[in-house]
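Read the structure below first, then the notes.
Of the protein chains in this complex, one is absent; all others appear in place.
The block that comes next holds chain A.
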Amino acid sequence: MIRALSVLTGCAVLACGLSLAVGSVTVAPVELWQVVVGQSDGLARTLVLDLRLPRTLSAFAAGGLLAIAGALMQVLLRNPLADPYVLGLSGGAATGALLAMLAGAGVVLVSGAAFAGALFATLLVFGLAHGTGSWTPSRLLLTGVVTAAGWGAAITLMLAVTPAHQLPGMLYWLMGDVSYARLPWPSMVVLVVAVAAMLPLARSLNVLARGPLQAAALGVSVRPLEWAVYLLASLLTATAVTSVGSIGFVGLIVPHMLRLVLGNDQRIILPASALAGGTLLVLADTLARTVIAPEQLPVGVITALLGVPTFLYLLHRSR
């Protein structure tokens, strides 16, 4: 367990270092080290600490948040295909953000609208799935999938009626865009708090993965735990979506890859998801802004292009 997390921490540090070093001007490793230990000033310092670090940290936090949210949703719904995006959370967030953009709002308002949209989608799915009876995982999943389709239609409608000059900004938001993320600290704090809050519950989650009846028979208070997990996963997704837009695949693929390699102990999977999800998004963002520099690619495309083959390879060689 310690070894796996050390390796992942090492990867995360390397990815962040790479992300800080490359770009329009390359910062040599020696220079980067001097900046880190505070022995540098001038251009390299401004470049690394003021321009690149916020973006790198934002990408890391968002990737970690999405991966943890995915891991939690998969245990909650006992469905390996569950993902906050499948449940329409990102659809709600995107609808909120696009509405704000249509109204000509600034970056802050767009973020706020995305957050509100994600929370609204969460409550909508939960309320509808509850219905007149009690909710079951399959009911929650189906409700989520159907509302996600509804959000998709709303998004397409808005894109269709939007004036052409506003379209690129919207499309970039929909595919995920880290370049607007300037305030990494809220996301980082949410990430650290979420991991710390979930670790004591991780063993209960292991038991919950065996089904609610088995979990109850082993002493888990199933309903409160399920509520807590659902609300937390929604909050994490909303935070991530608010800072970097809608980025798919991270929440689905990262926990899966880790389960194939490390097994399904949530005490390892949750912190490992935070590290691996963050690493993946930092690498993807680094690629997105360097491959065809000075132009930038949408980072969601890169996560999919990196994630899909890796995932298929791991699935192929798994037991």
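What we mean here is this: a contact is a pair of C-beta atoms (placed from the backbone, for glycine too) under 8 Å apart; a residue touches a chain by one contact, two chains touch by 3 or more; residues count from 1.
Everything below uses one rule, namely that contacts and distances are computed from a predicted model.
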Choices "ABC transporter", "Phenylalanine--tRNA ligase alpha subunit", "Acyl-CoA dehydrogenase" or "nitrile hydratase" - which one is the UniProt name of the chain not shown: "ABC transporter"
Residue touching the undisplayed chain, where the options are A:Asn206, A:Thr242 or A:Ser273: A:Asn206
Among A:Gly106, A:Gly219 or A:Pro294, residue touching the chain not depicted: A:Gly219
Selected from A:Pro29, A:Pro80 or A:Gly127 as touching the chain missing from the view: A:Pro80
On chain A, residues whose C-beta touches the chain left out of the figure: 75, 78-80, 200-201, 203-204, 206-207, 209-211, 213-214, 216-221, 259, 263-265, 267, 319
